[in-house]
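Up next, subunit A:
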Amino acid sequence: MSAVSFDAVAAILFIPAGAAAILVALPNYRMTAVVNVIASLLTLLAALSLFVTARPAPGQYLLVDDLNIVFIVLNTFVGFTTSVFSASYIAHELETGRLTAPNLRFYHAMYQIMMFGMNLAFVSNNIGLMWVAVELATLTTVLMVGIYRTHEALEAAWKYFILGSVGIALALFGTILVYMAAQPVVGAGNNAMIWSVLIDKAARFDPALLSVAFIFLLLGYGTKVGLAPLHAWLPDAHAEGPTPISAVLSGLLLNVALYAVLRFKLLLAANPQAIGPGPLMVTMGLTSLLFAAFMLYRRRDIKRLFAYSSIEHMGIIVFAFGMGGPLANFAGLQHMVMHSLTKSAIFFAVGHIAQVKGTQKISEIRGLTESHPGLGWALVIGVVAIAGLPPLGIFMSEFLVVSSTFARHPWLAIPLVFGLLIAFGALLLRLTGLAFGEPRGGMAPVQASYVPMYSHLALVFAAGIYLPAPLVAWFQHVAGILG
Partner candidate 1 sequence: MNGLTFDIAHLLAGSLVLISFMMLYQDRLFALINVFALHAVVLALSVAWQAYIQDAHHLYITAAIALVFKAIIIPVGLHRIIQRLGIHRDIETAVGIGPTMLAGIGLVTLSMVLMLRVTPEADPLAREDLAFALSIILLGLLVMVTRRNAVSQVVGFMSLENGLVLAATGAKGMPLVVEISVAFSILIAFIVIGVFLFRIRERFDSVDVGALDDYRGERR
Partner candidate 2 sequence: MAVIFELAVQGAQMLSVLLLAPLLIGFVRKVKARLVRRQGPALIQPYRDLIRLMRKEVVLADNASWLFRVTPYLIFAATWVAAALVPTFATGLEFSWAADLIVIVALLGSARFFQALAGMDVGTSFGGIGASREVMIASLAEPAMLLIVFSLALVAGATQLSTVAAFMGSPQVGLRVSLGMSLIALVMVAIAENARVPVDNPATHLELTMVHEAMILEYSGRHLAMIELASFLKLVLYVSLISCVFLPWGLAGAGAGPKALAIGAAAYLIKLAVLAILLAVFETAVAKMRVFRVPDFLGAALMLALLGTLLLFVSRSL
């Protein structure tokens, strides 16, 4: 492994960790936001350098391949933009006194630890390590969800914590089972947990063990992905935590869990006798899509609304990956990226909206395009994008998913389309209320940081019109890997 490239991977891990340490120690809390932004930026740069530098050969613990590089770059990018957004957001929270200076230090340190955990989960080559990393990220988010110390926040955090812990346990058992399945073939010891080793020998593993393992992993990590009926923690965690955390949860943490599921899907797909992961994932995907679509209608809290839409989209993505095949996988990847960008942009907008309106109740927010055009139109574009309308990126992925599905299994496409339509109706209904009509609620001009949300939306728009050839080739390659 060449020294340069190892540095890149190491940097991705050490910058957040170091930053966290600094933030904890940092006496001046005003600086924390700045440090946070800088650290995130550096991490992003390190991640980008992965493109130019040669990749390290898969090691004992770390691995960089085409699959996870997508996730890493996306992760660090959204992490960076979110840190920018959170700087302005947290400043306002400080003014209104919802947060205090010590909170602030804690918050930013946690933010970096979370980034560390997620990056570690992505680059880890060892399924045990991956498990640890995912749990680390989860626990940090639990702490941040509860940061407001309000009754609701604490309850949301508690719910998240308990359900999360059960998920952790199940995932761990799955991991152990995978080890047991691998051990006779690979031999005892560390090797039996190294993913790059497992994937080569997967064909000779015991299919029954592997199948049971996958079920536990699907449920364990699926809890984090927020698939129905394991989703219960997700809406409240999104609604009660600070908005940057909602953005990160929807935009990133779900992807982390999804990434884990994908890894094991590959493992299972490599073993012909084991149960096909496809049907399971398709079922869970459809369930989540339909369930979330219906749940969207009765929402009163704007952040919870978009949390449910995250569940819906995770359903679509899992469905796509479950369908498999070059088209569907391509669509799944694209949909995941687009959803991360769009959803975090929406949460950026929602955060500022909730701050200027002083409420999260949908019924008390009206006519945003009149009172705050900048935020209002950002919300409109975001919702239009998330609802899968052109010319924005999600349209392309939904186009591919639906059409390819209908061509292959017409009867699967019907519920899919149905769910999409139901969800669309709900989102549009709420959007009409929020963005149009006579303005209601706080009219104060907002000192928002428009750059993050509009840059996200611009990216989504560009991707809807034009995907650069190298990106496409790369996606297609990854789609090929995913089988």
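Here is how the candidates were picked: all candidates are chains of the complex that A comes from, given by their letters.
Going forward, contacts are C-beta pairs under 8 Å (C-beta built on N, C-alpha and C of every residue); 3 or more make two chains touch, one makes a residue touch a chain; residues count from 1.
In this text, all values refer to a predicted model and were calculated from it rather than measured experimentally.
Any copy counted, the candidate of 1 or 2 that touches subunit A in this complex is 1. The touching residues of subunit A, when paired with candidate 1 in their complex, are 128-129, 132, 135, 151-152, 154-156, 158-159, 161-162, 165-166, 168-169, 172-173, 176-177, 179-181, 183-184, 188-190, 192-193, 206, 208-209, 212, 235-236, 239, 299-301, 304.
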